[in-house]
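Right, one structure below, let's go through it.
Left out: one protein chain. Kept in place: all the others.
This part shows subunit A:
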Amino acid sequence: MSTVFLALQTNEDTRPIIEAILQDNPGAVVDEQPAMVKINADGRLVVRRETIEELIGRDYDLQELQVNMITMSGNLDQTDDEITLFWKS
């Protein structure tokens, strides 16, 4: 399977989001670069709203992620509850 990735700015907003992503994607690998955190995963990566809400203690709209996103790779699908990055082959 090819690698999908999501890169986020390193800041206070994204710290719990990254933690949530790592909880939900056990195979994901974090690559910390200056001012940027890149999360790589094999074929599929899921960002779940509920996990983030548990960690930050408030309601969260996944579209807030727009503010801190740097780049990504893979096909994307976003719903109220999840953002999924995936390759089909």
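One rule holds for everything that comes next: contacts are C-beta pairs under 8 Å (C-beta built on N, C-alpha and C of every residue); 3 or more make two chains touch, one makes a residue touch a chain; residues count from 1.
By our rule, contacts and distances are computed from a predicted model.
Asker: Given the options "Aldehyde dehydrogenase (NAD+)", "Methane/phenol/toluene hydroxylase", "Ferredoxin" or "histidine kinase", which would UniProt use as the protein name of the unshown chain?
Answerer: Looking only at the record, the undisplayed chain corresponds to "Methane/phenol/toluene hydroxylase".
Asker: Even though one chain is hidden, which residues of subunit A still touch it in the full complex?
Answerer: The list for subunit A reads 2-5, 7, 9, 13, 33-36, 58-61, 63-64, 66-80, 87-89.
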